[in-house]
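Heads up, one of the protein chains got dropped from this complex, but the rest are sitting where they should.
This part shows chain A:
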Amino acid sequence: MTFCGATTGLEPPLALLAELTHRCPLRCAYCSNPLALDPASRELDTAAWCRVLDEAADLGIIQVHFSGGEPTARKDLEALIAHATGVGLYANLITSAVLLDRARLERLRDAGLQHVQIGFQDTQPAKAELISGFPGGQPKKLEVARAVTDAGMALTVNAIVQRHNIDRVDDFIDMALELKAGRIEIANVQYYGWALKNRAALMPTRDQLIRMDERVRSRLPELKGRLVVDYVVPDYYAKRPKACMGGWGRKFLNVTPSGSVLPCHAAETIPGMSFDRVTERPLADIWANSAAFQRYRGTDWMPQPCRSCDQKEIDWGGCRCQALALTGSADNTDPVCDLSEHHGLLAEIAAEDGGTAEVPITYRSFSL
C-alpha cells in the first residue's frame, strides 16, 4: 500500500492482510500460500475474526485486505465486511472471482466493500486454465469484473506475470481499460510457497523481462489519469532489493486462516520462528512485542553489508524469506542486492530456471 506523506519511525501498522481461508477452487502454479495449507477445520470463526478487526482498528490499521485462499468461500464474508466497515476500516477484497455473482457482489457492496481486486492468470482462456488448473475461469472473471464496476465499486486487475503470459502485458493493460478498472497491478510472480516449487516452469527469460519493461513504460504516459499502474519490477533481475512489506514489522500484519500473526505472508517458511495467535494474545501486544515481529524489525539484526550501508532505512535489507530461499539463512542480506556476496546466485538461477520451455506444473493441493 502506498502511504503518501508518511514519516519514518515506528508507527502503528497501516494494513491487515486477513487470510480468511486457504480453501480455493483454483490450483494456481504461482500460489504464494504455504505448501502446508490450513484445513477448513482450523479456520477462525466469525466471532474471532470480528475481534481481530476490532483490535486492528484500535491499533491504527486503516485498510483490511480480505484474502486467502479464496475469501468468498467463507459464507460470513458479508458479516466480516460489515463489521470491518463499522469500525472504520477500508475494506478490500482480493479474489479469483470464480465463486462470485452479481447478487453476492451487491450484498458485499451494501456491507461496505469499496474495492475488488481480481487476479487474472492470462488474457487468453486456455492459457489461463493452464496456470490456474481451473476450467472456465476466464469468462467468469470477466463477467464478475464488469459487475464490480456496475455496482459502483473500484476494480483492480491483478495481472500475475510469468513466462507464459509475459509477452501479453499490452493485452492485460487493454483488458483493464476495457473493463473500466481504476487500477492495474502488474506483478511478476514472487517465488515463495507453491511458486517456488514451480519456479522452473514459470520464470521468464531476461529478454522477456526487458521487452515487458519497455512495453509497460511506453504505455504509462497514455494511461496517466485513466488507469493507476502499480508495477513491480521482478526481483531476480534487479540490483537492489525492495523494502519487503515496507520493512519487517513496520506497516503490515498478516493473520493466517488459523489465527497466526505474521509480519509477512511467507514468514512461516523461516525456521526457528514462532508466531503468536490472535486467540492467545492481543493484536497490539503481538505487534509491539512478539518475538516474530522483533526479530527483523529495524536495523539491529542486520549483518554486513547492510549494517554499514546508507540504504538500510530505505530497503531494510530486503526480503527475509528470499534471503532464506536463496542463501539458506533468513539472517542474510537479500541476495537481490548486488552488494551481497550471494548476488551471483540470482544470475545462476535465472539462467537455469529462466526460459520458455514447457516444464510440467505442480498444482497446489491440500495433500502433497
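Heads up, the rule we're going with is that a contact is a pair of C-beta atoms (placed from the backbone, for glycine too) under 8 Å apart; a residue touches a chain by one contact, two chains touch by 3 or more; residues count from 1.
Quick note on the criterion: contacts and distances are computed from a predicted model.
The complex appears with one chain absent; UniProt names that chain "PqqD family peptide modification chaperone" among the candidates "D-methionine ABC transporter, ATP-binding protein", "Beta-ketoacyl-[acyl-carrier-protein] synthase III", "CHAD domain-containing protein" or "PqqD family peptide modification chaperone". Of A:22, A:83 or A:115, it is A:115 that touches the chain left out of the display.
Although one chain is not drawn, the whole complex shows that of A:63, A:95, A:123 or A:162 it is A:63 that touches it.
When the missing chain is restored to the complex, the residue among A:131, A:153 or A:255 that touches it is A:153.
From the options A:25, A:39, A:86 or A:182, the residue with contact to the unseen chain in the full assembly is A:182. Listed by residue number, the positions of chain A touching the unshown chain are 1-6, 12, 14, 57-60, 62-63, 88, 90, 92, 114-115, 117, 149, 152-156, 182-183, 222, 224-226, 228, 230.
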